[in-house]
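Only a single protein chain was left out; the remaining protein chains are all shown in position.
Every chain is named by a letter (A, B and C) in the order it is written, and numbering of its residues begins at 1.
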Amino acid sequence: MSAAQKVAKPTVTILAAISKAYRDALAEDSKVITLGEDIGDAEGGGIVKITKGLSASFGEERVRSTPIAEQAIMGAAIGASLAGYKPIAEIMLMNFTTVAMDMIVNHAAKLRFMSGGQTSVPIVIRTMTGLGFGSGGQHCDYLEAWFAHTAGIKVCAPSTPEDAYGLLRAAIEDPDPVIFIENLPTYFTPMSFELPDNSHRVPLGKAAVQREGSDVTLVSYARMAVEARMAAAKAAEQGISVEVIDLRTIAPWDRETVLASAQKTGRVLIAHEAVKQHGVGAEIAAVINEELFGQLKKPVKRLGGAFCAVPYSKPLESAFAPDAASILAAIVQLAS
Amino acid sequence: MSAAQKVAKPTVTILAAISKAYRDALAEDSKVITLGEDIGDAEGGGIVKITKGLSASFGEERVRSTPIAEQAIMGAAIGASLAGYKPIAEIMLMNFTTVAMDMIVNHAAKLRFMSGGQTSVPIVIRTMTGLGFGSGGQHCDYLEAWFAHTAGIKVCAPSTPEDAYGLLRAAIEDPDPVIFIENLPTYFTPMSFELPDNSHRVPLGKAAVQREGSDVTLVSYARMAVEARMAAAKAAEQGISVEVIDLRTIAPWDRETVLASAQKTGRVLIAHEAVKQHGVGAEIAAVINEELFGQLKKPVKRLGGAFCAVPYSKPLESAFAPDAASILAAIVQLAS
Amino acid sequence: MADKQFVADSPALLDIYKRAALLKANDERARKVILSGQVAMAYYSYRGQEIIPSVMGNVLRDDDTICTIYRGIHDMLGKGFPLKELWAELAGRSTGSCKGKGGPMHLTYPPKGIMVTTGIVGSSAPIANGLAWAAQLDKSDRVSVCTFGDGASNIGAVHEAMNLASVWKLPTIFVCQNNLFAEHTKFEKMTGGQNIANRADGYGMPGVRVDGNDPEAMYSAFAEAVARARAGEGPTLLECMTFRFFGHNFGDDDSYIPPEQKAAAMEADPVPRFRARLIADRIASEDELAAFESDVEGQISEALEFALSSPWPTADELRFDVFEKEIAA
Partner (left out) sequence: MADKQFVADSPALLDIYKRAALLKANDERARKVILSGQVAMAYYSYRGQEIIPSVMGNVLRDDDTICTIYRGIHDMLGKGFPLKELWAELAGRSTGSCKGKGGPMHLTYPPKGIMVTTGIVGSSAPIANGLAWAAQLDKSDRVSVCTFGDGASNIGAVHEAMNLASVWKLPTIFVCQNNLFAEHTKFEKMTGGQNIANRADGYGMPGVRVDGNDPEAMYSAFAEAVARARAGEGPTLLECMTFRFFGHNFGDDDSYIPPEQKAAAMEADPVPRFRARLIADRIASEDELAAFESDVEGQISEALEFALSSPWPTADELRFDVFEKEIAA
C-alpha cells in the first residue's frame, strides 16, 4: 500500500471482485459456464448486476438465464459437470436452496462417493443472504451449518474483495462442489484499493488471521468478520489485544490456525449471524474444547443469531444478530 | 414388572407402539388426520404397515394416500393445520425431507413467528431412517441437526416402545410442528411387555435417565441409545458405572438433565449415527463446556457417523456409525 | 356448470370497481410513502393488476381462504385486509397484523381468510390444498384460492399441488396472474408451451386463460371456478392475463421491459377504463365515484397515521411466537 493510498479511500467492493472473478474465469476456461434466474443481459444481468455483461461477452449458451426452478437449475449444473464442465449455478437467495436441497445434498455432494470416484461434480453454487434490508424470514437465512454437516460439499463465505475473488476462482477450479455464500450488505462497501490480479487465489480450507493479538481469539466469517474487525479495533483502544480469524472457508475449516491461536490466547469467542444453537460455532467450540482441554482460561464463548426466524421490523432485525458492539462486550467479558 | 414377566421375553415393538399411538389419536380426536405415500389400506397400509387398518377404520378422507410429491404432502398438512386440523404427514424416508425442505423450514417452522402468532402449524412429520439394510446414501441419512438448528420446529427420536407411544401422542397434541424420527432397525425388536395405555404421554423436551451411574455420562438417542444401553451394561461388568441418558427430544434438548449428570460424573460421551462434524453432539458438547468449565475431568467425547455418505457395502456400512463396541471403548478410555 | 351463466350484475360491477379503486389508491400511496422515506420496505407494486383481486374479493366469502405471495397486497386488500393493521405491519410496528415480525412479504389476517403470504415462489399452492382439504373434511362449501405468477408456474411446488388437487378433487382455485414477466425475465423465455392454462388438461382439470383486466370476463371465469369448487367438482386453473406497470420491485430498473409494451399497457390502464365504463353505462355517477375515492384516500391517510404513531416492537419479541410457549433454547 503506497502512502498516497493510505490516506485515500478504498474504492473496490466485494461485488466488483466477484464480477471480475466471474469474468476472468469465463475468459480463461471455456469449460466454465453459468446459469441462474435473471443472470443474462436481456434480464438486466442479475438482481445486483454481478453478472452484467457476461452473456454479451460469452454468449447466452454459456451464461444462461433460467426459468424459476431451482431443482432444474441445480440438476443442469450437476449434469453439465458430469460431462466435464465447471458450472456456476446461482441460487438467488440462500432460503431458496431449500427447494433444491435434494439436488445439492443427495446428488451434488454424494455422487463422487456413491460412484466410487467415477464421477465428480465440480460445481459452484453461488448464493446470497444478508440482514438489514427488512427481508424477513423467507429472504434472509443462514444455513451454512447444514452444508458443513454434509460430507462432500465445501462451504465458503468471504468478507473482503481479495478473498471473494481468490476464493471464487479457487472454488471454480476445485474438483468438488462448493457452496459460495455472499452477503448482501457487504457487497457495496468499498474495502480495497485494487481489484485482485487474475492469478490471485485463496486456497479453500485456509483461514486468514486478519489481525494478530494475544488476549482473545475471535473467530468469525462473512459479515460477522467485518463486525469482528471493528470490534477488535475498539478493543485495542481499551488495551485488549484481539486476534481476528476470518475462517473464509467454513467447511473444511482451518483447525490448525484456530487451535494455534486459541492455544496462544486461551480465550476464544466465535461469532456468526446464523442461529447460535447448532450453528457452526458449536462444532468449532466442541473441537477447541476437545483439543485444548485444560489449557483455556475461559470457556469458549459463542455469539449467534437469535432462536427465531429473521424478523422484519427494524428494531427486531437489528437485535437478531451480533454486531460490533455485542462482540466487543463479549471480548471485554472474556478478557476480564 | 412381575416376576413372571422377568423371565418371559418382551413382545412389544416400537412399530406396534407407533401404530397404536396413531390409532388412539385418530380415535380420540376427529381433528387428527394423516397423509403420505401408500399409507392407505388399498396401498397395503404403508411400507412397514404402520398405518395398516387405519383408512379402513377412519376413512380415506382422514387417512389419505398421496401421489409421490413431498412438497404437496407437506403443503397439504400445513394448510389443514392452519384450519384447525392436526395432520400427521409421513415422509417415507428422511432423505426425502430434502425435496420438501422449503415447506418444512420456510413455512411450517416459521409461520407462527412471521404471522406474529396469528397462525400455528400443529403438524407432525413422521419420518424414518436407519442403517443395516444396505440402503446406501440416498435411503439412509441423519438430518436431525438441520432441524435442531431451525427455530420453530421440535425434533423427537425415541428408542423404546413406551417413548415412541408417549412422544408421538405428545407430538400430535403439541401446538407446534414436530419432526418425529423413527429408526428402521429398531422397529422390529420386541423391547417391552405391554403396549402403553392410551393416557401415556412423554413430555417433549424431557430426557430419560435410562440407567443411573456415577463414572461416565453417556448421551444419545434413537438407535444409538439402544447401543448405549448395551455398552453401559458391558461397562458395568468392567466396574465402570455409566449413566445413560436418552434425549428422546433432540430439540429442545433437556439441558438440566444432561448438565446435572455431567456435573456429577465429570466425564461425558455423546454418541449419534449422524455425521459427527456439526452434528447434534457439537451443540451439546459446546453447552456442557460453557456451563461446566473447569468442572470436567476429561474433555467431552463425541462419537458420530463417518464423514461420508452412508455406504452400501456391508463392511463399510457397519463401519460408518458407532456401535456398542466403539461406545464401550470410548467409555473405557474416558473412565481411565 | 356448463349451462349456468356467470355474469356480473351492476351491483357486483360497482363493488368490483370500488375494490379496484382502493387497491390503486393504496399502491399509489405506498410508492409515495416509500419515496418520502416515511416507510422503508421491499415493495412489489401490483399497479395494473387490480381487477383480478377485486373480482376475487367480490365473489369470495370471508370464510373462503387465500394463500398469496409477496406481490399480494392487492389480493389481500381485495379480500378485506383492514388498512390499519396492514399499514402498521408495513411500517414494522407492534400494532401490525403480525406485530411487525412478518412485514410486507408475510402479511396474514385470518379473520378475512388471509392465511399465508409467502415469499417463496410457488409455495402458496401446496398450502392452499391443505386449506381445501380442511374444507372437504369440514363438509363446508368454502373454497381455497392461491395466487402465484407466470414465473411460478414453472416451479415444482405448483405442479405437485395441481396434480394433488385434481386427484383429491379439492376446492382449490389456482389463480395465475400472468403479468408477462418474472422479475426481469420475459414470459416466453421461461415458459415451455404457449400458455399456462393449457397445462391444466394434463392434470385433468379445467384451465382457462382469461383477460384479467376485463372485469366481466374475469368475473365469469372466477365465479364459475368458485361455483365448481363449492359444488365439489374440484379445482380450476385460471390464467389471468395482466401487466405490472412498475417493474418487479420498487426501485427496480425496468429497462428490460420494452417501452412500447409498457406504454401500451399503461394506456389501457384497467382501472380508469373500468371507471369510465361504469359512468357511461350509468352504473355509477362521477360524483358517487369521486366521493368514494376521496373517502378511500382519507382511510389510507388515517391508517398511515395510525401506523406511524404506533410503537415499535421491542427486542424481547424475538423470544415470542417461535413456539406457542416460550422455550429457553
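Convention: contacts are C-beta pairs under 8 Å (C-beta built on N, C-alpha and C of every residue); 3 or more make two chains touch, one makes a residue touch a chain.
Not measured: the values here are computed from a predicted model.
Q: Sort by label and list the shown chains the missing chain touches.
A: Touched by the chain not displayed, across the whole complex: A, B, C.
Q: Of the residues A:33, A:93, A:240 or A:324, which one touches the chain left out of the display?
A: A:33
Q: Among B:139, B:229, B:272 or B:302, which one touches the chain that has been omitted from the display?
A: Answer from the full complex: B:139 touches the omitted chain.
Q: Specify the residue from the set B:22, B:253 or B:320 that touches the hidden chain.
A: Answer from the full complex: B:320 touches the omitted chain.
Q: Touching the absent chain in the whole complex: find that residue among C:64, C:160 or C:183.
A: In the complete complex, the chain left out is touched by residue C:160.
Q: Can you work out which residue in A:111, A:140 or A:258 touches the chain that's missing from view?
A: A:111
Q: For the chain that's not shown, point to the residue among A:42, A:82, A:230 or A:332 touching it.
A: In the complete complex, the chain left out is touched by residue A:82.
Q: Even though one chain is hidden, which residues of chain C still touch it in the full complex?
A: Where chain C meets the chain not shown: residues 154-157, 159-160, 162-167, 189-194, 198-205.
Q: For chain A, which positions touch the chain that isn't shown here?
A: Spelled out for chain A, the touching residues are 33, 61-62, 64, 66-67, 69, 71-72, 74-85, 87, 102-103, 106-107, 111-120, 151-152, 154, 175-176, 205, 252.
Q: Name every residue on chain B in touch with the hidden partner chain.
A: Touch with the absent chain occurs at residues 37-38, 42-44, 47, 65-71, 95-96, 98-99, 133-139, 277, 306-309, 311-316, 319-320.
Quick note on the criterion: only the chains that are shown with their structure count from here on.
Q: If you average the Cα atoms per chain, which one ends up farthest from chain A?
A: Following the centroid criterion, the farthest chain would be C.
Q: Measuring centre to centre with CA averages, how many angstrom lie between chain A and chain C?
A: Comparing mean C-alpha positions, chain C is 36 Å from chain A.
Q: Report, in whole Å, the distance between the mean C-alpha point of chain A and the mean C-alpha point of chain B.
A: Going by mean C-alpha positions, chain A sits 32 Å from chain B.
Q: In whole angstrom, what separates the CA-based centres of chain B and chain C?
A: Comparing mean C-alpha positions, chain C is 40 Å from chain B.
Q: When you check chain C against every other chain, which residues touch at least two of them?
A: If we look for residues of chain C contacting two or more partner chains, we find 96, 98-102, 106, 118, 120, 156-157, 321-322, 329.
Q: Can you pull out the residues of chain A that are in contact with at least two other chains?
A: In chain A, the residues touching two or more other chains are 95-96, 98-99, 136-138, 277, 306-309, 311.
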